[in-house]
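All protein chains of the complex are present and in place, except for one that has been dropped.
The first chain written gets the first letter, and so on, giving A and B; residue counts start at 1 in each chain.
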Amino acid sequence: MSHEALHVQHLHPMPTEAQLAGELRFKVVGRLDTHDMPRPVSGRKVRLPWVSIAVLAIIALGCLLANIIAPGDASYMDLASPAKAPCAQYPFGTDMMGRSIFAMIWHGGRVSLLIGVLATALSTVIAVVYGTVSGAGPVWLDTLMMRVTEIFLSVPSLLIVIFLQAILGPANVVSISVVLGVTSWPTIAKVVRTEVRQLRQSEYVVASRCMGGGFMHVLIHHFAPNFLSSIMFMVVMNVRGAIASESTLSFMGLGLPLEIISWGSMLSNADRALLTGAWWIILIPGLFLVVTLVCMTNIGNALRGEVNRGERNL
Amino acid sequence: MTRKNWIPYLIKKLAIFLASVLALSVIVFAVSRLSPGDPLVSYYGERTEKMSPAERRQTMERLGLNAPLTTQYVRWLEGALRGEFGISYKYKQDVLDVIAARIGNTLLLGLPGFLLTFVLALLLGILCAWREESWLDKIISKAGTVLSCVPEFWLSLVLILFFSVIWRLLPSSGAYTIGKENDIGDRLRHLILPMAVMILSHLWYYAYMIRNKLLEEIRADYVLLAKSKGLSRGQILFRHCLRGILPSYISLMAISVPHILGGTYIIETVFSYPGIGTLSYESARWKDYNMLMVLCMLTGVVIIFANMLGQIINERIDPRIRASEGLEVPTNEP
Partner (left out) sequence: MLNSDYVRVEHLSHRFHLTRKIAIDALKDVSFAIDRGEILGLVGESGSGKSTVARCVMGILKPTGGRVIYDGIDVNAAKLSRDENVRLQKERQIIFQDSGSALNPRMSVRRILSEPLDIHGLSRDREAREKLLIQNLDFVGLDPGVLESRPGELSGGQRQRVSIARALLMKPKLIVADEPIASLDVSIQAQIVNLFKHLQAEHGFTFLFIAHDLAMVEFLCDRVGVMSKGRLVELAPTRQLYDSPQHPYTKALLAAMPIPDPRRERSREIPVYHAPEYVTRQEWTRVGFDHYVLMER
């Protein structure tokens, strides 16, 4: 509908251009000069952890450019030199099967990071849909859905992961992402649900619905901006959690097989490395893993924002 | 809560608890039956392969595996209520006997580890809150954040690498040296590394929460009042503020159970410590479903119970949580 069409509906003629320019036909009492108003600083301050971002960026870039940094097949086994300590040819040494750890770090990092992102994307989508439906739905549906999440949370996730792995067949990158994704949504869903439940009572949402805003409109314009900031922290933590879970599962032999290189599967023959004291096989992939997780934690914590507590009384 | 209505409250909580356990059993049963693999294998192992089709049919009939899933579930549930969970395929023993033989080891590692974690977390939390924003607080915070990011399995590997392989100070696996089952000193030496991993990887997470709770507490108005009465900082902190955070501390302990339990299972596996965790891991690898089902139920019940305990404590601390459940004014959206 055009601007003109609006006029027709109105009971009174619209002011002319001249009136708009200042000659309004009525005087507004108590005109306020908005420029004089002090503007309070609102919102929490987010101080970005630049060091963590930089380190994470370097690791991610290295993984992306794995083919340039360490060209060739990372799973190539130099059978002549297994468990070789770091040297000129192999900067990080080789593992028990004679594979270059340096090459595996970058190629395997791709897999680890990819699993983290895929699993989190999946769980976030599930969580947002589930949480919004639960929060915006009638009370009985909400109660039911929240009970389901509680039961879901009470089943040991290791078990669900193992069973799902069994159903999906031999583990690969996608299947393990799906498994980790469908087991890690409830906590985010709960936060989304709580936010939506509070917001839908708020007057601006009621006003929006009165104006004719449909469910999608309210979700995009009112719900999402509010819960996004509170789940951003959890989303980053979820990436971290998925990477850690993948490495734990692969290490235990319940995740990716040895042939699919990830930071976790690189550690899965650590027990043999332990016997020979080949520290580089254990320490180097683990250090990359831990540094990545620490950077993500710092970024996540920064996203949560700093709490300004004020003066202490003690 | 008034004295009068705590009985119905408790009954309601008990009903929810039982309903959750029942739901858990349905899920566990369904998943175990839906998962691929020959169900007969979990009863007879490799012998299944030598059975003739007729024999197979007969055995299936006898075990009731041809009955609809609902009937099978009811039968399984009846058996479970009588304490009959079947035979472990891997150990060829009654499932409960295998678990009974190992649960003591898990408790020996888990309970002291759990308590130590929380005692140390409280001390660390108090220290950091006392010296808020000092270099000590900052260093502990940074180190704690890093340490809490380290996956349990890798921390275990690193400690084994240094303490067992390189310096040869401590044993790297098992609960005791063979032949020294009753030597307490030997058992304790085997506990040091797993327990250290358990404490190190969870300590800061909880210490940080306690620190933040305390920081909120020392900003309460009553602290000013206590100060004006002339109490010393130590007296205020230990007599008043600590009492203030006590309920949240206890509920934190309850809520942390699943988290710490999961960690313990992984730690047990890495250290080949003969407990419930290692057993779960082995059952999963060997597809010993009877065993896995019981272990899942066991773990699930503990977790449900701990969650419920935490919830009850939280509701008692903050009546608004309880009110918000029942007293929601229904509205009809336009």
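Everything below uses one rule, namely that a contact is a pair of C-beta atoms (placed from the backbone, for glycine too) under 8 Å apart; a residue touches a chain by one contact, two chains touch by 3 or more.
Because the structure is a prediction, the values reported are computed rather than measured.
Enquirer: Touching the left-out chain: which of A:81, A:157 or A:208?
Expert: Of the listed residues, the one touching the omitted chain is A:208.
Enquirer: Using the definition of touch stated at the top, determine which of A:81, A:157, A:187 or A:226 touches the missing chain.
Expert: Missing-chain contact among the listed residues: A:226.
Enquirer: Taking the full complex into account, what residues of chain A touch the chain not shown?
Expert: 1-3, 6, 9-12, 15, 20, 24-35, 37, 39-40, 42, 202-204, 206-213, 217, 221-222, 225-226
The rule is simple: only the chains that are shown with their structure count from here on.
Enquirer: Just how far, in Å, is the C-alpha centre of chain B from the one of chain A?
Expert: Their C-alpha centroids are separated by 25 Å.
Enquirer: Looking at the complex, which residues from chain B come into contact with chain A?
Expert: Listed in rising order, the residues are 20, 23-24, 27-28, 31-32, 34-37, 132, 145-146, 148-154, 157-158, 160-161, 164-166, 172, 212, 215-216, 218-221, 223-224, 227, 233, 236-237, 241, 258, 261-262, 265-266, 269, 280-281, 284-285, 287, 292, 296, 299-300, 303-304, 307, 328, 330-331, 333-334.
Enquirer: Help me check something: in the complex, which residues belonging to chain A touch chain B?
Expert: Residues of chain A touching chain B: 138-139, 147, 150-151, 153-160, 162-163, 166-167, 169, 200-201, 209-210, 240, 244, 247-248, 251-254, 267, 270, 274-275, 277, 279, 282-283, 286, 289-290, 293-294, 297-298, 301, 307, 309-314.
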